[in-house]
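For this depiction, one protein chain was excluded, whereas all remaining protein chains were kept in their positions.
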Amino acid sequence: MRTPRIHILTPITGADAYVPSQFADLVGTFVTISCSAISRGPASIESVADEMMAGPEILRSCLALAADGVEAIVIDCFGDPGVAAARELLSIPVIGPGQSSLHRAAQLADRVGVVTMLDNVLPLVRDMGLRAGLDGRLCSVRALDIPVLALEGEHFAQALREQALAAVRDDGAEALILGCTGMFGVSERLSTYLTGEIGTYIPVVDPISSAVLDAVALARLGLSHSKRAYINPPARTRESILTLR
Amino acid sequence: MRTPRIHILTPITGADAYVPSQFADLVGTFVTISCSAISRGPASIESVADEMMAGPEILRSCLALAADGVEAIVIDCFGDPGVAAARELLSIPVIGPGQSSLHRAAQLADRVGVVTMLDNVLPLVRDMGLRAGLDGRLCSVRALDIPVLALEGEHFAQALREQALAAVRDDGAEALILGCTGMFGVSERLSTYLTGEIGTYIPVVDPISSAVLDAVALARLGLSHSKRAYINPPARTRESILTLR
Amino acid sequence: MRTPRIHILTPITGADAYVPSQFADLVGTFVTISCSAISRGPASIESVADEMMAGPEILRSCLALAADGVEAIVIDCFGDPGVAAARELLSIPVIGPGQSSLHRAAQLADRVGVVTMLDNVLPLVRDMGLRAGLDGRLCSVRALDIPVLALEGEHFAQALREQALAAVRDDGAEALILGCTGMFGVSERLSTYLTGEIGTYIPVVDPISSAVLDAVALARLGLSHSKRAYINPPARTRESILTLR
Amino acid sequence: MRTPRIHILTPITGADAYVPSQFADLVGTFVTISCSAISRGPASIESVADEMMAGPEILRSCLALAADGVEAIVIDCFGDPGVAAARELLSIPVIGPGQSSLHRAAQLADRVGVVTMLDNVLPLVRDMGLRAGLDGRLCSVRALDIPVLALEGEHFAQALREQALAAVRDDGAEALILGCTGMFGVSERLSTYLTGEIGTYIPVVDPISSAVLDAVALARLGLSHSKRAYINPPARTRESILTLR
Amino acid sequence: MRTPRIHILTPITGADAYVPSQFADLVGTFVTISCSAISRGPASIESVADEMMAGPEILRSCLALAADGVEAIVIDCFGDPGVAAARELLSIPVIGPGQSSLHRAAQLADRVGVVTMLDNVLPLVRDMGLRAGLDGRLCSVRALDIPVLALEGEHFAQALREQALAAVRDDGAEALILGCTGMFGVSERLSTYLTGEIGTYIPVVDPISSAVLDAVALARLGLSHSKRAYINPPARTRESILTLR
Partner (left out) sequence: MRTPRIHILTPITGADAYVPSQFADLVGTFVTISCSAISRGPASIESVADEMMAGPEILRSCLALAADGVEAIVIDCFGDPGVAAARELLSIPVIGPGQSSLHRAAQLADRVGVVTMLDNVLPLVRDMGLRAGLDGRLCSVRALDIPVLALEGEHFAQALREQALAAVRDDGAEALILGCTGMFGVSERLSTYLTGEIGTYIPVVDPISSAVLDAVALARLGLSHSKRAYINPPARTRESILTLR
């Protein structure tokens, strides 16, 4: 049994890329993980404008990664920037943590909440729910009011616990999604906290981990996105991506 | 890294259960697979009435499997019979191929088709789409008009190709789901056929394989269904399951 | 003008069945009412698991009642357990109080609330609304946190008034449904109470009474459920219902 | 047990009102039926403009009927003209055949078709489905292209059979509604015809009969429309209805 | 370039019609504005019953205006009374401020609030949102509990600020619509107030101004409503409008 190679592409320049060992507990030797960040683009993605500025470099990176033989790409940002466009260009799976975690959570509960960093992205999150057909299931979308690049420390942990508990207690969420891939590593602790407060188990979905396991699944199933839904653009488009800077 | 144990429960008495080796290509040594069928119940599931007749034995089997230490259960029937009820009783993941493949396909295409065996289950499939919130994405639901227990041979293969092609060509489906777990093993060939006829890649989702890989993902992610959505029933209920025959 | 015979089937073993005289004020001599309870099954229905355990005996009873010449069957449980399956098996009307009262209330008001017994059934009620297409009209679903078998006395009456008033005052409900057939007999008093508190007439729908009058209507109209929506299962299914215990 | 009095108000001037004996088979002596038509207004209702021209006289008639002691009013037109406005003015039930038959059919089948007289009213019928929340269930809306006042004879019967069969065979309807109260008396024959052609039972709902039995049910249940949804207008309004001509 | 003539028809008798100079700042010399009120009908429109009483005279006035050569008609009432019916009768654009402002606001924000005068019209406003397909975007519908004919003075201004602020702060509205054309002239001040309180710009749409500019746009674009959606009624209908009083 061969080992598929999955690449995690971080679409910002303001943070280190992941290192593969961070995913060792998750995937063992079932797949090979590689990681990188784009070299030009915004320091973080906290608006639609940031997504657009990151776009061209995401597409260039995806073309290069596919040419290099990776078998699936995960875009490391909850807003799934560039995923639809990259799917047009490629036949290997391109996976966004936003869509992956929304569908994951919707299979674990009827009513789902998302807790994200800044108010700026609340409209994006609601829009993702609408496009996934899951807006009727998205009962709570809350922000911590903390910028992505400042999401460490006790201030963050405290704000996250507060908003997460409000999503469950006041808005009726039965499962939660961390609405920013920068929150990597806290889902288990948050689930334990909420389960303790509420008295019943509340799952918390980590979006990048969910996306990596969807990449694993697609690689194993031999499936990719439909090329009738994500149609190959004219040859001209690919050229403009490679030459336009 | 320990190896989770996933059990595939076939909820009918009219067919052999799977054997684990059938899933070797899919999961390698990443998880351990075990398989069994219920010992009392309908010969096949082709109606809501069949689902109800299989129900009590599915629940008894799930309780026994969980007591025996399995870490996730996949119910081997596209209609997901007993999944919601078993989730109330258990804290380990219980996964249905119907819900799994609907969400899988909805992430690969905008417009999804399902091809199933008998007209009888068309209302069930549409209802699954509605409850998943994906009814707006389900553009085609078709039946072969062949009973589940007769789904082998060239007659079946021919009918499947015809209905699948009609779903794509006439109804606009961009991805297909095999709407019966009895169709195991034909998805890849059907995808190749459709891709050839249409000229662009059309993914075909095998429901039991999709569900197994969702079980893998949940086991790895340490996630299960929310116990606030699938609430523990009164103690009385568990007792009636174990004693009532 | 002949008198149709309508049977009310109580799908639990923990309570007495109705007696026909309880419906005398409702139907006079327009139809004949008969009543019975199933002889094997759960003591009450407060979960999906309970519904599944009651299922086989509901189907057996329905087959026997139809063979005995009843002209319509009402299943006496707000969750409508077994209704879809029984409709597959029978050509006479089979009516559930949940669906009946949701459609009744939706014709009397734009925004409808349901007050039920336990949190466990809240997901079921919301799911009923979704499947009826009335989820957009269901503005409030509340539970008393009292088990079905303890629903008498002043504690129950007090909790019901509180939750009902909250549904109207806080959630905007314009009409209410009693979300458990065990609440039989209190709708009129509750409506009077709410109308007094709010200052405008608030209808309260009793589900079993609503279902009985839908049975009357169908019998008079000569209508039953479409056999193209509730398709006859294979002959095998009927056999398994009669023999499998 | 007293006998409620139900009045059927025909909101046009171009046709005779019903006579009570036409409903004898339907309601026996369970209720008393009375009938009348408005004395000023359009000859038939085949547009929104016709509905508006009939409006003031419908309201005047409803006020007079309520003052005269009728206990429920059925407006005899599929478009339910004046129903919402009359409900604001009255506390006794006012029932429209359109809404009644849509909810009736939606309880008998998943996918419902409506066959009406003229193209002009197709937008009205679709709009009724949307407002009832049942647009997702309304799979077919067809017109015979025959004016309401010419709906007798073999030409009508032939056109009705054709469109009804197309609704079932081509559009997937599992139950049908006659989309004009002028089609009174043909539902049973049409159901027999369709059932013969299709090979499974297809219910056909007669809208005025359905509405009469909903009036019976509400009278028996002691229910009426919520006055929080259909709020009493200012006193000024009632006056303008009585004086403005 | 010729100058289209747009007429604003006030469908009540209890208030003065506008005078064209009130719209001078809005349209300059780009179009010609004329104004009138109906001569018979209700003093104000605060219920569905009022709408029906105004209906016949609105239709008569529209026929006369079109015969007189106006090129577009705006009905000056937020509930858009008579708009659909008048569109059936006419080929020139007939525009309602309710629909116009709902679509206007939906293009400026994701979540829209409406603040209207009386509770009586709350169901009408929600129904307008539903029919426009914008119910998912209508996050707040509030009433001042002040009759239309008393909407001046500081009491009104204070109530409007309170409800508008609650719509934004508590219900999440990002843009507001004034839900009564009687509120003409206050939108700018209210927007300034809300923007000051909230700290970000909140647009407030004045419905009659929005409708006038839609009339301008349609006249300039040479567009009108589809006569396939608003079908010419039978000749009989036009006659009944002209003769029936």
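Some notes on this structure:
Lettered A, B, C, D and E in written order, each chain numbered from 1.
Here is the rule we go by: contacts are C-beta pairs under 8 Å (C-beta built on N, C-alpha and C of every residue); 3 or more make two chains touch, one makes a residue touch a chain.
Model, not experiment: these values are computed from the prediction.
Note that the undisplayed chain, when the full complex is considered, contacts A, B, D, E.
Contact with the chain not shown here comes from a single listed residue; of E:A175, E:L190 or E:I241, that residue is E:A175. Where chain E meets the missing chain, the touching residues are 1, 24-28, 30, 91, 99-100, 103-104, 106-111, 132-137, 168, 174-175, 188, 198, 200-203, 205-206, 209-210, 213-214, 216-217, 220-229, 231-232. Although one chain is not displayed, its contacts with chain B can still be listed: residues 110, 136. In the full complex, chain D contacts the hidden chain through residues 123, 126-127, 130, 135.
Note that in this section only the chains that are shown with their structure count from here on.
The angle of the rotation carrying chain A onto chain B, fitted on C-alpha atoms and rounded to the nearest 5, is 180°.
Both chain B and chain C derive from one sequence, and where they touch, over half of the residue numbers involved are common to the two copies.
Here the spacing of chain A and chain C, counted between their Cα centres, is 44 Å.
Here the CA centre of chain A is 52 Å from the CA centre of chain D. For chain C, the set of residues touching two or more other chains reads 110, 123, 127, 130, 135-136, 229, 231.
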